[in-house]
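Removed from the display is one protein chain of the complex; every other protein chain stays in position.
Chain nomenclature is as follows: A, B and C, assigned in order of appearance, with residue numbering initiated at 1 for each chain independently.
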């Protein structure tokens, strides 16, 4: 079931440069059962800014009915969001879309590859895979040391490597540079990040089954407006909607 | 000097049905030396709602650099204003316009006639006139008992009469009904309220010098846009601007 | 008696609220949020003869109190709509207005002929105003004679009343309205989107892959009201109004300038429950204003 309505902010703090971690509480959480889904957030009570903002679900706690998001202040909407205080409410619609399938085969080896604000949805996934006994190797890519977040949190679930473009923390370069250093390929991989990164990751692991989470500008967030389509590799005008068919797709689907 | 910029809210409370009293602190106050001037307020930090709202200055305290406004929640802007909390800031431009001349002749008799949200600017005026030894008779008109405010505060400065349209408090009827009951005419009168009331008051006191404060929809608030013009009794296309020539005009000027 | 009921050619509306074309797909997504039979009608996504992929992405961009879209009439094509979408909608007791688009008169005629025969299609909405396609679309909506010609051709083949959707991107909307009335249109729907553009702040390039897009949302409401106000006294066919409607008061405003019913577009994206919410609040708002039916409100700005 998709909920819409107010949720109360219980915790909110800056955890890296311009990156905020926000935890909210409410009934919406009961419907969140898949890592990699997202919510669509209205950051103001009036019509400016007008549209909702898609933000991934980072972790879910059914005991407290809380869930956590991590977002980067980018434009006007996320700026306004960052000014909210605990006790304030935000209008949340979700959970939306189809997340990562948790392939719960104990002892297989999975790679989790996240870039920038693509890192958050991998956190709940890491939790679940690790609970199922899947062995994880986690690669997180950022621009610079100031942008790094959740390195320690991921370490709980598996070997965690960080890359930074400017080399100021971890390996200098891209996530694919780190991947190239590993001797063995995984049984399965999961990735979320900018389009260019997803393509590079997909190319680097041609024969491995994988799941990739895509971004696209959205209108409705539920499949009605055709704003968020992506052509598929099938060609011939075939397409998928990121909001309702995705945001997670098996490797090889998106052109 | 006209200031523009943030002022901090120090007190804010509902004092009658949908009527709020707000006190703010800041340097703007130093330039406020006339009762009946107004400020132009931006209620949000972004461009929705776009325009400023004109609100009269109700009382001024140069010792604390605070001034007070009283406003009624009417549309969207005043609604947003009413949601502000002490500690929040608002963007204030002012003081603007020309207020009531304080005719400081001891022992003359003045009438102050206010209607609804026209009452507030008369408060600072009452304070100053009474300090100068002017004897005051104050008539305040409201719709209903629930709308009455500042009756006690005005009583400090003179005999205060309240009228309500539905008769639920004070005399039933209009301010002019109360005025008709007084045996003597004043030496001077001051009035602020809806256009129709000002006309009625003016007509009821044809030979008495008076000052009336008018309302008009505004753009700039400083005389540049020609939004707030009123034709004068001179005719022939002659006009005044409420924002910069007024809002207070001598009786007989506005057509 | 139902204070919200209203009758338009082909349409027996239980209330004057319907989702606008292109903002509601074919209803399936919103059916997850509420029972579609509470709606007055549904304007389905523009249908063309063949399926269309539409424009490249990005297809939407936000603007002050508005948004731009350049979807480009993406739709699964006439055959799919007839076989899947319309039959699915039949389970809901709600009249469908089929939005018809094309590049040539023949395309419109072909779609209109067939789709107007579907059992739940009670009216057509001729989309002569889509700003986001290279040929056809808006071209038909900016010249009174071309608009009239197309209307006439479609009227000849349609089994249901035909509403023509006007473009606001014109010098004189009254001329176009009168021309299509003359040509036999049973009603008007107005307005479609205003043509606009947004740039990437950093690169200075248009955000939309299509460069320009259609502006919708509260920003355009004043333009929509003005155009309906202008057209209403000049035509005797009913108008379905739209452009920035968010709440019951907005609906009252559109009825006041002369619309007989309204469509809600962009607001569905912000609040998927906006249509049922408006339907619920409208009687209360009418009562507050001292009216007992929407009929009393229609055109009151002119009285």
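Here is the rule we use: contacts are C-beta pairs under 8 Å (C-beta built on N, C-alpha and C of every residue); 3 or more make two chains touch, one makes a residue touch a chain.
All values reported here derive from a predicted model rather than from experimental measurement.
Across the entire complex, the residue among C:21, C:63, C:99 or C:158 in touch with the chain not shown is C:63. Touch with the chain omitted from the figure is made, among C:28, C:51, C:120 or C:212, by C:212.
Only one residue in the set C:58, C:244 or C:265 touches the chain that does not appear here, and it is C:244. For chain B, the list of residues touching the undisplayed chain reads 2, 4, 42, 47-52, 93, 216-231, 237, 239, 244. Contact residues of chain C toward the unshown chain are 63-66, 68, 142, 169-172, 194-199, 201-202, 204-206, 211-212, 215, 217-223, 225-226, 229, 244, 249, 252-253, 256-257, 289, 297, 300-301.
Quick note on the criterion: only the chains that are shown with their structure count from here on.
Taking A-C and B-C together, the pair of chains sharing more C-beta contacts is A-C. Chain A and chain C have Cα centroids lying 36 Å from one another. For chain B, residues touching at least two other chains, in rising order: 47-48. Along chain C, residues 64-65 each make contact with two or more other chains.
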